[in-house]
Structures are given as structure tokens and as C-alpha cells.
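Removed from the display is one protein chain of the complex; every other protein chain stays in position.
In order of appearance the chains are A, B, C and D, and numbering begins at 1 in each one.
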Amino acid sequence: MTTEKSENKERIGVYVCHCGSNIAGIVDVQDVAEWAGRDLAERGVVVSRDYKFMCSSLGQELIEKDIQEEGLTRVVVAACSPHLHEATFRTACSRAGLNPYLCELVSIREQVSWVHTDKEAATEKSKAVLSGGVERVIHHEPLEPLHVPIHPATLVVGGGISGIQAALEIADAGFPVYMVEREPSIGGHMAQFDKTFPTLDCSACILTPKMVSVGNHPNINLFTWSEVEKVDGYVGNFTVTIRKKARYIKTELCTGCGICQEKCPKKLIDDVYEAGLGYRKAVYTPFPQAVPKYPVIDRENCTFFQKGTCKVCQKFCPTDAIDFEQEDELITVQVGNIILATGFDLFDPRKVSQYGYGRLANVFSSLEFERLTNAAGPTNGNIVLRDGVTTPRAVGIIHCVGSRDRNFNNYCSVICCMQSLKFAHLVHERTGATVYNFYIDMRTAYKEYDEFYQRILEEGTLFVRGKVAEVTGAARSPGEEGRLIIQVEDTLAGKQRRIPVDMVILSAALQPRYDAKEVAHKFGISCSANGWYIEKHPKLDPVATMTEGIFIAGCVQGPKDIPTSVSQGAAAAARILGRIQQKEIALEPVRASVDQDKCSGCRICNSMCPFNAIIFHEDRMVTEVNPALCQGCGTCIAACPAGAISGTGFSDQQILAQIEGLLMVNFEHARVAELG
Amino acid sequence: MTENFEPVIIGFTCNWCSYRAADLAGTARIKYPPNVRLIRMMCSGRLDPSFVMKAFSEGADGVLITGCHPGECHYLEQNYKALRRFLLMRRTLAQFGIEPGRVKLVWASAAEGVRLANEISKIVEEVRALGPLNWPKWKDNGVHKIALHELEEV
Amino acid sequence: MSANGKPKFAMYWAASCGGCEIAVLNIGEKILDFDANFEVVFWPVAMDAKYKDVEAMPDQSILLTLWNGGIRNKENEEIAHLLRRKSQILVAFGSCATEGCIPGLANFSSTEEIFHAAYDSISSENPEKLRPQYRTQMPEGEISIPEFYPTLRTLDQVVKVDYYMPGCPPESHQIASVIDLVIQVLQGKATLPPAGSVIGAGISTVCDDCPRQRNVKLVKKFTRIQALQNPDPTLCLLEQGVPCNGPATRQGCGALCPQAGAQCIGCYGPAEGVIDYGARLISAFASVIDSTDPDEIEAILDGIPDPAGQFYRFNLAGSLLRAGMKSWSR
Amino acid sequence: MKKYLFYPGCSMESSAHAYAESLSQINDVMDMDLVEIDDWNCCGATEYLGISLVPAYALIGRNLALASKQANGSKTVVASCSACYLNLAKADHYMAERPILGDKVNEALAEGGLNYTPGSLSIRHLLDIMVYDIGLDHIKSKVVKPLTGLRVAPYLGCMVPRPDYYKNWSDHEHPTELDDLLRALGAEVIDFPLKTHCCGGHMTQISPDTAFEMIGRLLTSADTFKADVIATVCPMCQLNLDAYQADAIKYMHAQGRDIQSRFPILFFTQLMGVAFGKDPKTLGFGREFVKATEAMSRIGVETPAEDVQAKPKRKKTTGLPMPVMPGRSGEEE
Partner (left out) sequence: MKAQPVNPNDPNPNLRFLEEVSAKTAGVSRLEMCIQCGTCGGSCPSAEDMDHTPRGLFALIRAGMREEALRSNTPWVCVSCYHCVVRCPQDVHITDVMYTLKSMAIQSGLYSDSPSHKINKAAAGFSSTFIGNVNEYGRSWEVGLATVHALKHFPLRAPSMAPMALGLWAKSRLNITPKRIKGIDQLKAIIAKANTLEVS
């Protein structure tokens, strides 16, 4: 009943890493290692060393040799975060014949040397952290990883260029793909563009063939006008419920002839594909090259659904493909891995009210302008003012609208500089108007990008270095009357300028999808403070997430251009293909289990598990944990009033011992002398 | 004594958010006081009140419990359970005489290295202001050596 | 073995109420078996004996000592050491000895507060406000009474204990079966459980024996049992919002209280392997609260007005923190 | 009856009499009880802040300290003048943001037996109270004489919507609160693009041409939109646009920029009073330099051309004490 420190028979090896000067620059690693060898000897430490780079092959060999020669039964490495090198050291132990889970990695880099400046305090803290690890490792148990089979199918969420690339890579390799797209057609933002920088090739020309491949691919099962409703399970074996929204079109009969759209009497502004600059019908395919070719009936705006009569489309449909009785379908699929490629939303420039978007007619958003230049857009590619006829004589393009601005988004949206240069070129080429680019910094860092900047300079576009202060219609002089005045400090001239133009284009920021957080939660991954999805490692693992089996690609991870989005799609596919080929994956054996003799069947834990891993047996009045469903969070362990539930990897004994160890080393002046 | 007092804080972190926030603080070289010692758990839902009591009884002056923001738990909703346990535990500990300022629950996502560092700095200062807790080392039976006549003098 | 060949038995009470003694006497006919098998050498409640008689016995000469009561003063501590020396098997008997029990609740108070309650409160007739003096000069010389310690300790916090027998008091049928066991061991028919075991109780909790219906628990309100409008006699009390300590309390009593319509108050202490009884209950009760809103949770928790009392009524001295700050801080 | 602590500010007692009078007339209609902070002092406008730091904040701090002492249930302090509103908010905000400043201010306040805990009061502008506490529905329900046909340019100036420490306003550039209120009164509200641009502030005293340029810009825009009157929420804006209107037009004219109309500059509370059917004589009409008579008569409201209140009695005018200049003692007194 008393908590006397347990007798310890283990032989522990301690290894303190210098990490070059990363740790050794602040922590006296030699002192830490010597201290452990001396003061922790009675706790079982038989070997204690410091070494320049523990993760190097020489460092690992050091451990292996000691295990074999000194008969180590436990290993503690004080180095970087376990998220970086836990696997490395476990593998080293394994090679030397020690169960890998008898190794503990404690962080004295991320949690000590990189965050503290006082050498003495950092060294003392390192000792404490190390001592915590030593006490904890005594209670480690040999474990075997859980081997989980990988289902060969993959779910791709989002049918933009990134998702398309990923889906095609996997499907071409011969494995099944389910692609889910919220809109009636795949294609994403790229389908809205006319030209792509810096090569100025036609967006549709390079995208459409890929879209068609997705539509026709025998290995791709395409769900458009659909959303993921629910995700259950875990890596290798996810069960995904897809809501296939009612299209009200019998796709098996529809030929995609377009008569329904022609005849539909209900016309409304298309906020999505046309970015609010054009119209569509209540029954529609967003654009002619849409994949699939079938239209959808937008229930919210359909006259029949709203008022009860109309059915004009049905009357004219030559193949009787209209079906007002359709209902949403829920489809369940099994997949082994998931790629989230849900893209971005455009920042709403109305929030920057000094730029007058929404108040001043001839202020356009970047996406509106894309539609304006698109040959298939509302003006057939004519660049005109909001009146639909007037060609502008002067155009101002404002960079960083909603980007690099603490009032909105503090990040750089990456694509706006190049996009604005592209706009400048298009305005110049098609209207001959004077073009101004207002920028804070020109960022053209990628192959052929700066060359494009040079070309635009040659074309005579005027560049003003300054973040635009305001766009106003309030004229101060006759020359300004009837025009839009861009008020800005030309920072290179050091003067305030008022530049009259006819059209203003706002290069608006890319933002996470409005429902990014909700979707992240659905798939069990995390968002950064800005709302972009967090990758497993920003440099070395940019398409994986911290949740096994969930990958990200494209703008969902952060703003990026088309080449990078495509690369990420392909990269995510490659990661998944590797796993499918392996057929199974080893998982951390962190799981809870119930001692059936101690369980009283009180059922307090029964509401603890969101993964339904806790099962109550009415007949025996005991609870059990299904290890296949358990995710290892440990909430039920903490809840059990009888102490009947225990968990591997993070047991009570391990944590309590670690607390004891952490508190064995104290700041010398911190403790008041013992009472009495 | 109190002037030089350096509190020791035990911090419980969640593998998915706050521990990663601590890693991020490290990677970004954000500085915070060395008084905190972190323990990694899989989830704030793993936090057993006895861990906190253990920490105090072993000499910690404060305990910082961290987890994912409400609605953002890696395990969907376990941080709410941590919240409930924390609130009941704090009431109970107050009856033991442990000031509520010594036990804090804060949310920090994997992206919030700065926030975590700030919260650590905050609790260190708050506990420093409260002074040492000095929970007796019961193992040494120290308290029982107090002779009664000493008590009577008080 | 004594002169008559019977093994020697002792029972001692320290800071306790005497209920444990009654429980032993309450085992019915078994007391005859007991008498047939043991020679009682020291049992201050039942027979006259002097400490010096015990001191005179050879070490390890008493086979079995049942100790009830916590260590509250110097006398308790000295006798604990004495009996430890003289006994082969020392059993912490009853809640006070194992975990502090009600006397241990005084660990939330300062010595002054305890004395005030004992000597100055409404329950004491003490108009001259007399307080006992530890040392008094008499014509014969100085006399003294045992010193009072600032906190109460469990037996195993003072001496090594071989077995623990929980309960306030231990149920008579459990005592009877333990005595049976010891007799069988003496007769070579059984072996003793490993040292340090809890005897006379199960390893699970009260719920294991409770006949009430149980479901998945979600609690919106905690309430005192008296305040329940229509208590359901067949449904789990916790599900009705009554903070019943049964889920965390060691099995052994047969779920007497819940069967009688009252919530378990936890006298059998923590289940096997649990290091802090109160922590288990804090965690369990909080877990089943049906709310995610901090304000609402606080409001629900108001239904447990004295959490420390609720969770540590019996276990305070045996808990991780052992005592409130008032008792030990100076 | 909603109760608020009220910080009128110096102008309400002098140049903005019309603001004070009209406000006192509509208080009961608005169902609000403005309790003046006892013995408040000047907020220092934009002047004190440019001379010193701690004294400037201590000066404002005294008002906050007095208010919180008097708070008595109401934690909201209402200011009618933009500069006063901003300064009170600023002190509250910065004392918290920069604890060293907060501590020093409190150290100074302690000298007068006072103390202020930043964040303990909520500082709001009168217009904010009207729109968000009293509510447009209530205001609308009290209109008996709608301002139908009166083209009003809503003018807020700078310091009400900016910097907006507490995020009280719909926008920093084009807030709609005043528009909505005037529309509730039945007025025809123009989409005044310069509604939050500067009136020139103290520049009339320092660099008059700078000020006239700014006043001129506002008048030009009001002219473009053919406003009948400009409604303001700030004494300084009112004074600048009203008293210096002729000068500003003259200045603009010299620049070759013509302004056709002349604009009466009215406090929004005056317009509220009219709409609530109060006698214009009691609403401070007639105190303006550019007469409102014609504009108001267009909607059938007769307002006095001259100040109808009794002229202030002239007290002894000799021997006025001169203000003490920094660095000189006040022995003249």
C-alpha cells in the first residue's frame, strides 16, 4: 500500500546525444552522462555515455554493442524528440536482440537546449528529464507491434488537380480509387482559369484530358456531387460513408445533351464556377468540359422543388432522364488509405473595405478576373468593365489582398505575384490598357518565374512598390472624376500618389476551406492556427499527417501553385502505393485492456470510447476492450474506478515512475529544508 | 528564500497537440523558463488525478495539464473528459490547501508553440508568486517529528 | 507455541472506535473455534494486560496480531513497533489501520483545531478551558502523557505490515473466514497468501455484488439521496445522480448499503492495486458528467458540495497526499 | 431605464452646447439615464499625448478611476466626443497591454488616492449605445416626424470607428451604424465615401491650409452627393466643418475647386430630437454658423436662425488668470 520505490533488477544503458552543438551548446552533456552513471547507478544504470551524434550509425552501434556486451535490458537515449528518432533507436535495440519497446527516448533538444538559455538550468533539467526516463523505462514491458493489413483501395477527397493527379497515379498502378467531389464536376479551381503562368498554356487544354482519364478509368470510382459523411476505423481499414447527394438525373439514361439546361427557366448567379460573375440554370453542368457530363438539379433554386410546379426540364428531356423522386444515397466503402486534396477558398476581399470590393463596381476579385479572361467565361474572354461593354484604359492590380496582413491572414499566399503578372500580361495583350502592379515584394522564386517577370516589365507594365492604402471614387480633381483612384505611397519615390484607373483587380489570398476544421476533425487530423492541414514533417514528410493512413496534397496543406500541387498529389500516391505493396503495416502497440477479474461491471467506462472499442457483456456483467478498435488514448484507463483497465506503453506505473524520476532532481535552492 | 525560489512544474502533454507544440517551440527556438518538466501521454484524457497528486507529493510546486482545443481532440472528444476531471480535481485539491493557481489546464494545438511557451511562462510566474508548496516527503516521516510543545508555542 | 501448545494471539486498538473489536466478537460460534486454536496473550479491550508483559515476551513469539486503529500519538507508535517485534504476522485490521478511516479525516485540520473541537466545543463540558499537559510536575516527580502527532498515520506508514483487512469494521463473515483460513494453515491444510495481500475482501468493487440494474452512465445532476423524488430501488444509484462510492470501493461487504437503499460511502477502501482511492472517484464521477460546457460542468459539480469528504472519508491518511496543508504546515 | 456613467468632455460645455442640449432632450425618449462622472477632468485630447506619456495617461486615468469608484452597478462609461471616447478607451487598453505603463499610472493616481484596474470598465461611444443598446427598433418606434426628404451625409470622423480597440464597430472605413440610425429617423442617407475621413482636427490651429484642404475634401464629396446637411457625432468635427466652412471653401476656390452648396453641420442628436417631435428651439438649433434654417424648412421644420437661449451673462472680464505655460510658475494668480 505504501509506494516504496520498486526493487529494480534491470540493467540500464544511458546515452546522451550532443547533436553536434545543438544540445551540447547549452547542456553539459558530459556532466549529464557522468551524473547518470554515478547517481543513477543504484537505479540500475550500468552504462552511461555521451556521443556526438547518437542517431549516426556509429552512435547506434554503440548501443547495440553495449546491449550485447554489457547485457543491457533497458536503454534510455537523451536526444531529440521521440517524434523524430524513436523509431531509429528502437530499431537499433531490435538489431541487438533487445525488444524495441524496452527503449525510451527523452527529449533534451526540443524541450531543453533549444528553448532554454541558462546552461546550468538546462543541464539540471536534462538530468531531471533523463532521470524520468530511467525510472519510466524500468516499467516498460516487451511488446510486439500490431500488424494491420492494408486494404488496397484508396479514397481521394477533392477532385482538383492535386486529387486528380493522385487518383490517376494510384489507379494506373492497378489499385482501386474512390474519388469524392463536392461539386457536380471535378476540375477544381484550375478549371476556372484561362491561362497558367509562366508558360501561358491554356488551363483547359492541359486539365481536360486528365479529367477525362479520371472519368473513364476502370480503377476509379467517381462520386461527384457527394461528400464524405463519416470515417470509421483506422489505417489499413477505414470504413467511409459517402453521401451521394440526389442529382435528380438518371445518369444511366442521360446523354449530357444539355437540352434541360437550355430550357430551364430559372437563371441565377453562379457563385462557384463563375465566381459570381456569370449565370447558370437551376439544372446545370458547371462548364462544358465537365466530368461527369451529367447535370445536377440544384434543389434550393429549382422552381419545381420550391413552388411545386414547372418540370420543364422533364418535358424536354429526350431520354426521360429527369427523376424528381431521387433521394440522397449513403454508400459505404472500405479503403486502406485516404488522401485529402480539398483545396482552398478565395479570401473575400469585401473584408478589406478600403479597397471598395462590392461597393465600387469596377473592383474585381482575382477569380472574377480569371472568368473575365476565360474564353468560355461570361464575356467570352473580353476584358471589360462591370457594364459589360467598356474596355478599360488603365488597370491597377493590387497584390497581397488579405495576405501578409495581420488583420486577415499573416501568411504569403505564394501564387499572387505570379498570378498578378499573368493578369498584367493578359490586360496588356487584350486591351492595350496601362497596367499598374502594386506590390510589397515581388516573389518569383521558381523555375522560369523571374523570367516571366522580366517579360512583363518589357511589356511596359508599371510597377509601384507600395501596399495600396485605398481605392476610392471620391475625386479631388477633374482628372479623377468618374474613375477609380488608387491611393498609395510609392515607397521608392517616398511620395503619396493618387493614380486614376478604370479597373482594379484584387489578388486575393488563398484561404483554407470554410469547413476545413470540421473536415479535419472528421478525418482525425490537425489544422495549423491558420487552418491549413499540418503535415507530419514540414521538410521530410510533407504529404503525410500525424494520423496514420491519412495523407494531404495540394492547397489543403498551404497555398501553392499548380506544379507543386501536382507534385504533392503524385507524392501522396507514391507513399500509399508503397504501403499497398507491403500489404500490412506495423502499428504502435499502445492499447487498453480490462482485467476481467477486477472489473465490477459498473459501466462507468462505457461512455468513454468514441471508437466503440469498449464492449459490455451483459451476461457476465464485465466490460472488454476490442484491441482492433482501440486507438490507445487511455481515457478509459483514467476513468476506471476499480483500476481494472490498464494500458500498454503508457501504464500507470510508467507514468508514476516518470513523475518520481522527474522530481528526483531539483534546483538546489528550490527546496525548503525538511520539516522537523 | 522565496526570492530565489525556482518552482518546479510538471507538465502533462498530449502526444498529438501540446507535445508537438513543445517540439515546435523547440524547432522555432522560442524561449521559456526551464522550470517545467514535460510528460508525454497519448491524450489529455489519459490524465489520472493520481498523477497530479503524485507530482505534488513528490515535490512539484505546480502542474500544467495541456490538451487539444475543445472540438479538436485527436480522439474526438476525450479532452472534454480531461476538462471535467480537472474541474472536480481542482475543487478537491483546494480542500487539501493546494491553491487553484497551482493546477492549470490549457489548450494548445500542434501549431501553437508560442502559445504553449507563453502558458508555461505564465504558470511559472504564477506559481513563483504563490511560493514553494513544500508538500512533506512522507517517506521520511518528517512531519511526525514535530514535538507538540513546539506546536503549542505557535 | 505456548505452554498449552496453542499459538499466541494479540489484538490491539490504537486510534479507533472499538467497532473492530465488536466485529470480532460478533463472529458467533466461530469464536469457539478461535478459542480452541489460540491463546490470547494480549487484548486490552478484552483482558487485562500490561505493556511490560508484552515487552517481556520473546520476539516473534506471537503468531498473529490484529491491529486496529491509526497511529495518532507516540504511544500508538511505540506499541506498533513493540508488537511488530513480538509478532510473526501483523495484520492491519479494519479501515483505521489500513487507510486511516474517520480518525484520519482529522488530517484536514490543524492540531489546534482538533484540540478546539475536543476540549472547547459544545460537546465538551470544560468551563475552565483545561487542556491536557504533556508533562506535569507532581510531588512524586514529572509525569507525562503520550505526545499527539500532527497527522494520523496508517499502520503500514509506521511498521511493516503482513496483511491488510479492510472494512469499517471488517464484516464478521469475512473475519470468520480469515480465522478459518489461519486455522487451516496451522493444520497444514492451506497456505498463507503472499505477504502484503489484502485478505477478507475481494479484488473487484462493490458493484460486483450490487444487484442494481446498470446502464451506460450520463449524469446531468448530482444529488443527495434524500433529495431524490422517486428513487428507483432497482437502478444504479449513480445513474440516479447519487454519488455512490461503490464503483471504486473494494468488494467484501456484499454491497450492503446499496441493497438497503443507501449509497456506498467507501469503507472497504480502494480496489486491488489502486494507489489513490479518491483520485479514482474524482476521475470516474467526472467522466460520466454529461456536459462539455465548463460553466454547466461547474454547476453539476456543485451537487458534490464536499468533494474531499466524499472521496476521502475513509482513505485520507492512506492517500497520496495523506493530509491537508493545515495539518502539517507551520 | 438603462443607466450609464457619462463622460461629457469639455466641448459639451462650450462649443458643442447644441450636442448637450439635444442629448438632454432625447434622453428620456431613448430610455437612458446618463449619470455624469463626478468632477471629471479634461481627457487631454490629442495634445497631452504628444508632450508626455505617463502624465497624459494619468490625466485620463483619473477619469477612469473616478468612474470605476462611482460605477455602482453600471460598468459602462459613455463618451459623446470622439477624442474623449478614444482617450478613455486607449488608456484602458494600453494600461493592460503594457503593464509597466499601467503600474506607473496607478502609482501616480495613488498620489490622489485613486486606482484603476484596466479592463474593469467598458468604454463606449454614445452612437454605439444608441444603435446597439437602445436599438434601431426602439428609435424607429419613437419617430413622430420622419425626416423624409432630407438628404443627410453621415459623418463619423476618425476616432469613433478607429482604432476600435474593443471591436465595437461594423467597419473601420465604412461603418453603417450612423447610416442605419439616420435611416431609422426617415432621412435619405447618402453613401458618403469620406464618412470616416479626417476633419483636420487641431490643424486649424497649427497649419490652417492643411486643415482647410481636408475640410474642403469632405465638403466637395458632400457637394457631389447633393447633401442637405452633414450629421456628425463629434464636437471637434462639428466645429471644424461649421466654423471653418467659409474659410475652407475660400481655400478650395483659390485652388480652382468649386463647391456649390453650403452645409449645415448638425449633431445626430439634433436630428433625432427633430424626428422625435421635440421643439427645435430646445435642440440647440441656431448655434451653427452655417444656418440649418433652409435645409430644415425643406422638410417642414422651422428652426431658429439665431441662438434663442439667453445670452450668457458677462461676468467681470478683467483680471482673467492666464494659463500657466510649462516651465513657468503660476505666480500671476
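Definition applied: contacts are C-beta pairs under 8 Å (C-beta built on N, C-alpha and C of every residue); 3 or more make two chains touch, one makes a residue touch a chain.
Predicted, not measured: the structure shown is a model, and the values here were computed from it.
Remark: the absent chain touches shown chains A, D in the intact complex.
Within the full complex, the residue among D:154, D:200 or D:273 touching the omitted chain is D:200. Here the missing chain is touched by one residue of A:199, A:332 or A:491, and it is A:491. Per the touch definition above, the residue from D:35, D:49, D:71 or D:136 contacting the chain not shown is D:49. For chain D, the list of residues touching the undisplayed chain reads 10, 13-18, 39-42, 44-55, 57-59, 61-62, 90, 93-94, 97-98, 100-101, 104-105, 107-114, 158-159, 162-164, 172-173, 196-198, 200-203, 205-208, 210, 213-214, 217, 243, 286-289, 307, 309, 311-312, 314-315, 317, 320-326, 330.
Residues of chain A that touch the chain left out of view are 354, 400, 404-407, 440, 465-470, 487-491, 494-497.
The criterion applied here is as follows: only the chains that are shown with their structure count from here on.
Most remote chain with respect to chain D, judged by CA-atom centres, is C. Centre-to-centre separation of chain B and chain C, using mean CA positions: 31 Å.
A straight line joining the Cα centres of chain A and chain D is 49 Å long. Under the contact definition stated at the top, not a single residue of chain D touches 2 or more other chains. Among all residues of chain A, those that touch two or more other chains are 608, 635, 638-639, 652, 656, 675. The touch graph of these protein chains has some other shape, matching none of line, ring, star or complete.
The residues of chain C lying in touch with chain A in their complex are 98-99, 154, 156-157, 161, 164, 196, 203-208, 214-218, 236, 238, 246-248, 251, 270-275, 280-281, 283-284, 287-288, 318, 320, 328, 330.
Those residues of chain B that touch chain C in the shared complex are 48-50, 53-54, 56-57, 70, 77, 80-81, 83-85, 87-89, 91-92, 95-98, 134-136, 138, 141, 143-144, 146-149, 151, 154. The residues of chain B lying in touch with chain A in their complex are 1, 4-8, 10, 16-17, 19-20, 22-23, 25-27, 29-35, 37-43, 45-48, 50-51, 54-55, 58-61, 68, 71-72, 74-78, 81, 85, 109-112, 117, 132, 134, 136-137, 139-140, 142-146.
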